[in-house]
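Note that this complex is displayed minus one protein chain, with the remaining chains in position.
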Amino acid sequence: DRIGVPEAILAEGKGPSDLVAIALSFLEASRAVLITRVSPDQLAALREAPLPAGAELRVEARAKAAVISKGWPPEPSGGKVGVLSAGTADIPVAEEARVTAEMMGCKTAVEYDVGVAGIHRLFPSLEKMHDMDALVVAAGREGTLPAVVAGLMEAPVVGLPVSTGYGAGGGGEAALLSMLQSCSVMVVVNIDAGFVAGAFAAKIAKMAAKCRNM
Amino acid sequence: DRIGVPEAILAEGKGPSDLVAIALSFLEASRAVLITRVSPDQLAALREAPLPAGAELRVEARAKAAVISKGWPPEPSGGKVGVLSAGTADIPVAEEARVTAEMMGCKTAVEYDVGVAGIHRLFPSLEKMHDMDALVVAAGREGTLPAVVAGLMEAPVVGLPVSTGYGAGGGGEAALLSMLQSCSVMVVVNIDAGFVAGAFAAKIAKMAAKCRNM
Amino acid sequence: DRIGVPEAILAEGKGPSDLVAIALSFLEASRAVLITRVSPDQLAALREAPLPAGAELRVEARAKAAVISKGWPPEPSGGKVGVLSAGTADIPVAEEARVTAEMMGCKTAVEYDVGVAGIHRLFPSLEKMHDMDALVVAAGREGTLPAVVAGLMEAPVVGLPVSTGYGAGGGGEAALLSMLQSCSVMVVVNIDAGFVAGAFAAKIAKMAAKCRNM
Amino acid sequence: DRIGVPEAILAEGKGPSDLVAIALSFLEASRAVLITRVSPDQLAALREAPLPAGAELRVEARAKAAVISKGWPPEPSGGKVGVLSAGTADIPVAEEARVTAEMMGCKTAVEYDVGVAGIHRLFPSLEKMHDMDALVVAAGREGTLPAVVAGLMEAPVVGLPVSTGYGAGGGGEAALLSMLQSCSVMVVVNIDAGFVAGAFAAKIAKMAAKCRNM
Amino acid sequence: DRIGVPEAILAEGKGPSDLVAIALSFLEASRAVLITRVSPDQLAALREAPLPAGAELRVEARAKAAVISKGWPPEPSGGKVGVLSAGTADIPVAEEARVTAEMMGCKTAVEYDVGVAGIHRLFPSLEKMHDMDALVVAAGREGTLPAVVAGLMEAPVVGLPVSTGYGAGGGGEAALLSMLQSCSVMVVVNIDAGFVAGAFAAKIAKMAAKCRNM
Amino acid sequence: DRIGVPEAILAEGKGPSDLVAIALSFLEASRAVLITRVSPDQLAALREAPLPAGAELRVEARAKAAVISKGWPPEPSGGKVGVLSAGTADIPVAEEARVTAEMMGCKTAVEYDVGVAGIHRLFPSLEKMHDMDALVVAAGREGTLPAVVAGLMEAPVVGLPVSTGYGAGGGGEAALLSMLQSCSVMVVVNIDAGFVAGAFAAKIAKMAAKCRNM
Amino acid sequence: DRIGVPEAILAEGKGPSDLVAIALSFLEASRAVLITRVSPDQLAALREAPLPAGAELRVEARAKAAVISKGWPPEPSGGKVGVLSAGTADIPVAEEARVTAEMMGCKTAVEYDVGVAGIHRLFPSLEKMHDMDALVVAAGREGTLPAVVAGLMEAPVVGLPVSTGYGAGGGGEAALLSMLQSCSVMVVVNIDAGFVAGAFAAKIAKMAAKCRNM
Partner (left out) sequence: DRIGVPEAILAEGKGPSDLVAIALSFLEASRAVLITRVSPDQLAALREAPLPAGAELRVEARAKAAVISKGWPPEPSGGKVGVLSAGTADIPVAEEARVTAEMMGCKTAVEYDVGVAGIHRLFPSLEKMHDMDALVVAAGREGTLPAVVAGLMEAPVVGLPVSTGYGAGGGGEAALLSMLQSCSVMVVVNIDAGFVAGAFAAKIAKMAAKCRNM
């Protein structure tokens, strides 16, 4: 893997057999490969693929992802990553972040659908996040949740805009722009980029764990 | 005036003497005229203008507006309009809304700069808004405040996006889009359109007052 | 429900069984739930769902919506909401607004396809709207109708842009921008956001009714 | 001139002496040249320029234009062009259209500031346009007026969007898009392109005059 | 019909039976109705529809349009409209313009696919257009052809941008913008708006014919 | 300060005396305040302002920023933040990030103008960054540098797009989009948002330092 | 062919039999025709088409293209064109460039998927390109590769942005803008325009070959 980040393949737009071939070629050099945005057809092809000895296919259905790895779970890094989502529609993208962080050896805690029901329902969720090293917060439509979380928590927050609206700005643009304009101190990844958000949060968390062990 | 809305002149881009001429011509048919986005030069010309008998110039400095009216205050309508702003930079646009509502005979209450300091400072401000018939909420940058207010208050909320950011979406577009995408039930006017927001809120407030008096 | 607004689920993009599950969970806490942008598949699943005792599924075909509620019609609020559409293509979105207002206990009156045939055909339609507390006006393409109505009627007008054009601005952007730029005093919701328009109009109407009863 | 259209120079961005040089060189081959968007500095230079024998400078102040021509008025073509504007802010651009049409030998009639005050004030203005061969209709902000005129008049209507708004779409984009999306049969030129609108209308009017004389 | 323009229905997005119903209702008041952007399913429904006595369905396959009319051809107006297209991909939209002009009683001449092969192949096509009263010029991609034609021909040119490119600006935006920016005197309609272009050109042509007959 | 982040005032658009007043009011509750995008006029006013006892004004000229603080340097946090810029034009924004990180008690190392001269000149700069806890990488135009750094370094990289180009995408949009699309694992802040980038990097660095001390 | 460039047909959006007809008509005047973006259905029709004597259909599957030519390979021009791609997803567009260059009689060398794995894997690929006369470099997402190659190689580089991302800028806009903003000296074609990139590179290469033979 590149500087601690797992190999990942964006399945979208690749033929099933091409996808299998690419995945297998990655496994020659890596212990594990993550396949994101995988379709049912592609999944079927992966299930039939001749995996190398000791390798195993894990399907992460809610994340629309698959992992092929030699040995699971990965070696624990000691890092802890929290993943929150504002609505139910944001869950697949949030899950992509979670799977990525776990592949990087992080423990994860998730709290989904906490953004719509009003701020009172948010507090218990945030409490469960108190010992996390980094937080990924996924939100679509107006994308407010990450800024609210960043205003309340000490851990670094990665805002993850999601393309789950309609009308003007509904492809995730409103969420992206409002996160970029936020008065809270937080950072942003691209719309629907669960992989990048999860990997960045895990990078921070692993660094924190390494420092704790020094 | 048109269906209860005051005559208004957008001063921007008009020569000082043209502006005076237009304002005076409006006063032939109306009791009052509102002049918005007025520059120091234009203001000087208005101060020297020969007003009709009984008419008076009021300068609303923070609103960058002026009012020429025969008789002030206007006849009370019984309506009550609250105006909030998220930051200090949003105040001129919020003030344009306030002046407009007052010209329409509404009582106003204002709470400015309540959005940045965290939600705890918002609650006392909202308390002061509890008997308002309608609320105008001005916000720039990510424009979150109107949705938060709409999620907590029963009065109808008019979101007023303000062009006070920089970078991507900083001309008010992020605020506009995030208000349009909001999960709260609220409506929106154009970026910096304090006049429209104030007039619409006052329309609702006057209707409520009329109903109370039936 | 949140401050008088009905619970609503955006069906688009949700699996049929997920949708049923979410709807049923809402019904644990609420008397009624609105499901918008529902597909034939999703409708079939809703028809087979085991509803709680006393609950009933209403299909609003023209609105592409469904309502599950315990007891229909809802308790009357005394509010009156008028809904107009410019063309026939705008009707589904206008209907979403009407259903929402009715769920909130408002009486509704509708006048559809009044915008294209010239202003003379508009007057009789407006006459039927004279005792409405608030108006929703849906329009696609150039989106002119709401401003015309707002210039003629005293009731507050909520402009509802619809994505029924083609070419530049045809996804509702021309309608949205022209409503935001309107010289009439009116407000706007997002493109195709019938639910928000209907709920906001009903909020105003219920407030007026409450004031009438004070 | 090119196929009956007058030579025209866009003054904006040119140095005063360069502008004079270009204008003079045009006058070697043409009877007249139109200079648009001219600044006070450029005008001063034009006033001091050594014009060819028989040539004269006309300043069209409201149009922000100047004409240098050998012999004025131009030979009458028999064509008649009407020019309307929605607001006062649209007048300079409308005037640019009028001057262009007059340079092309057309009679013109103008009606300005007819769009805001409601449709009743529009009818007398339209009556004055009844024998025009073509109409230019300038409008900023939401740009509705051309479509209204095109729906009521038989003469061809050229929509002329003007950059006189603010906020989203306020640089003339809302007007342009709403004219392109119009349900009326009409055509459009670029934002602030008074010259093109005037020249196109004059082209039609001259053709009609020629046909009348056949 | 409205001021001489035929009734037209945009079929896109309407259910086949709704479309039939709307078409039949139009025929109660009009001699003919044009149906644009019609799908095979909609066409099948139209073929089976119970037309009023004397009415006939004409399918204009290349135009993706249908006409239902009582009596064909329409009464000749004496107007002549030329229609050109730059490429083969622009033909359907150009044909929509041609059909519209013919419904308005105009004679038409068409020259398609004249824009790509170099300017030498254009001249013979333009020769055939020399007695036309107005020209519609359809072009996609960079949309150059209308400006070239307008620079060479005396007849008024309506530019018709077509959505037949790919990549940046390929949805017709490049063509639309380059027509709006053209140095030639010409006007523009919306992307793919063959109906508007054809109707506007026919309006001019009918006026010319009327003037010839005075 | 809010969760460890210094109070900051965006000076742009504020009157000099208003700015002084806001800055002084912040100092009642905070040890220090950062003033960004400060103009010469505003700076002059700040220099004359009656600071509270023990407070001192520091002007950070290259950052176009000022700091008023009671006691400097701030208490060291043990965190280490590296700041790189691709070109010389990016330095003011990079410096804003550096000042922010230093106000948060971090040690900083800077390497400016390392992006243009080719990758060979980058390696020595990166070597100097090897013990940093987090990196801010500022880049305008095509904004490539952050991705290159993120592909080579283990420390988390915050991409900071800068508005220093011209032409299409030159206001920082090309840099922002290319950072969002990067194949490297990195995060992004808004265009020119040096404050946010510096504060986020310092947050991570302080967490790392705290972990080292556990 | 036009100035040495092969005739090409964009198959997208054409009916299979129309496509065959257009291709055959091109073959009357040309030795060869290139068909790009061809679908399986269209390919089937081409396979069954009655080709002129001596003509042959070549299917270039990875390029999603077909070539019908009388005599293959084309006469060698002596030019040499290198084609590189950043990722695997960019290969079809890169292949379209390669096929075009080969049709123009150029020798080609390809190096695909060299952009993601880090700069060290790029050097051997560039070595293989050292005697090329011109280079086409295809890249999606952030589109960095062409600028890197242009900074290292003496041959002229044509940047070819590819629409293989997702989220903001993912339709090739980020790649296009970053290539336009590049600090390297390079040029750009439209998103996915493999044909133009290949033909331009071949034009240069043929000129170089011609000069070598002088």
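Per-chain residue numbering starts at 1, and chain names A, B, C, D, E, F and G are given in the order in which the chains are listed.
The rule is short, and it goes like this: a contact is a pair of C-beta atoms (placed from the backbone, for glycine too) under 8 Å apart; a residue touches a chain by one contact, two chains touch by 3 or more.
No experiment lies behind these values; they were computed from the predicted model shown.
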{"item": "Selected residue (touches chain absent from view) among G:A44, G:A61 or G:V185", "value": "G:V185"}
{"item": "From G:L24, G:L57, G:I119 or G:M207, residue that would touch the chain that is not displayed", "value": "G:M207"}
{"item": "Residue of E:G143, E:P156 or E:G198 in touch with the missing chain, whole complex considered", "value": "E:G143"}
{"item": "Residue ranges of chain E at the interface with the undisplayed chain", "value": "87, 115-116, 118-119, 141-144, 147, 151, 165, 167-170, 173-175, 177-183"}
{"item": "Contact footprint on chain G, counting only the chain that is left out", "value": "2-5, 133, 151-156, 158, 180-181, 185-190, 193, 196, 199-200, 203-204, 207-209, 211-212, 214"}
{"item": "Footprint left on chain D by the chain that the document does not show", "value": "2, 10, 12-14, 18, 22, 163, 172-173, 176, 190-193"}
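Following the convention adopted for this analysis, only the chains that are shown with their structure count from here on.
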{"item": "Given chain E and chain F, the chains that contact each of them", "value": "G"}
{"item": "For chain B paired with chain E, centre-to-centre distance based on mean C-alpha positions, whole Å", "value": "47"}
{"item": "Residue list for chain G, restricted to those that touch at least two other chains", "value": "118, 167-168, 170, 173"}
{"item": "Graph class of chain-chain contacts, one of line, ring, star, complete, other", "value": "other"}
